[in-house]
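Here the complex is missing a single protein chain, while all its other protein chains stay put.
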Amino acid sequence: MTSLRTGHLLLCCLFALAKTATGATFNQPDMDRYESGDGTVQLSWKEELDRVYEVRRSTDPGFADSLPVYEGPDTATIVTGLREGTYYFRIRARHRGEDDYGDWSDPALVVTVRYIDRRLVTILMSAGLVTFLAIVGTIYTGHRRTDSPH
Amino acid sequence: MILFPKFIVVTLVLASLGLTVAGAVTLLVMLLRDRKSKSIW
Partner (left out) sequence: MHQQSTVLDPNIGWILLAIFGLLWVALGLYWGRKATSLEGFMLAGRNVGIALGSATAMATWVTSNTIMLVPQFGLKMGIWGLLAYSTASFGLFLFAPMALRIRSLIPNGYTSGDFIRLRYGRTAWALFLLISFFYSMAWLVSMAMAGGIVLEALSGIPYQYGMSVILLVCVIYTLVGGLYAVIGTDFIQSMIILLGVVIVGTTALMNIDIGPAYERTAETQPALFNALLPVALLSLFNNMFFGFGEVFHNNVWWSRAFAIRKQVVGKAFTLAGFLWLPIPVAVGFSAIFATSLGINITDPDMTGPLIAGELLGSTGAVILFVVIFCSLGSSIDSLLAATADLLTEDVFKKMFNPDIGDNRLRWYSKLIIIGLGLATWLICLPRLGNLMTVLFYAGPFVGSAIWPIISGLYWRRANKYGAITAMVSGSAIGLYAYTAFGWYTASLVATIVSMLVTIAFTIFSSTRFDWSLLNESHSEEVS
């Protein structure tokens, strides 16, 4: 598979008008590690003329049960609302007007979603709630006490 | 994770649009009332 794709890429370079199937890859600096603290993943990929891209995601490295992320001519998308866990993304492209897609990008982009430490959130929420109640209480009791005709 | 149930989400969305409309109407009504009592400003 890999040597076939390399061959295709070479052909593309040599014959700009050649209508061979194309490869597509994500613009990510480090293909191995990508962490998300809030369940969102911003993806972008290289733009090429007249291409239609397909991006899919899966929780399985073999993409057995994959979900569609995007299909169309744009060169970026954002995935949001992911639960905690590990996700795999891959992309492929085809010429507009043709049916045959090129190969999937390889290796897949691996994203680990891990939310902020729960204890930190609990501490901040508790401190915030107490302060909030104190502020509201001060204004409310102050208002009750002082809101009388002079 | 615990999810907001569907009826809550639907209620929130409809309520937000409804409240916005109600707000705009209230402002106009208030303006007309102020105008009648000559107390706009």
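By written order: A and B. Residues from 1 in each chain.
As a convention for this text, a contact is a pair of C-beta atoms (placed from the backbone, for glycine too) under 8 Å apart; a residue touches a chain by one contact, two chains touch by 3 or more.
A quick note: this is a predicted structure, and the numbers were derived from the prediction, not measured.
*Asks:* Considering the whole complex, not just the chains shown, which residues of chain B touch the missing one?
*Replies:* Given the touch definition above, chain B has residues 1-4, 6, 9-10, 12-21, 23-24, 26-28, 30-31, 33-34, 39-41 touching the missing chain.
*Asks:* Going by the touch rule given at the top, which residues of chain A touch the chain that is not shown?
*Replies:* For chain A, the residues touching the absent chain are 37-40, 42, 47, 67, 70, 72-83, 115-116, 118, 120-121, 124-125, 127-129, 131-132, 134-136, 138-143, 145-147, 150.
Here, only the chains that are shown with their structure count from here on.
*Asks:* What whole-Å value do you get for the distance between chain A and chain B if each is reduced to the mean of its CA atoms?
*Replies:* 35
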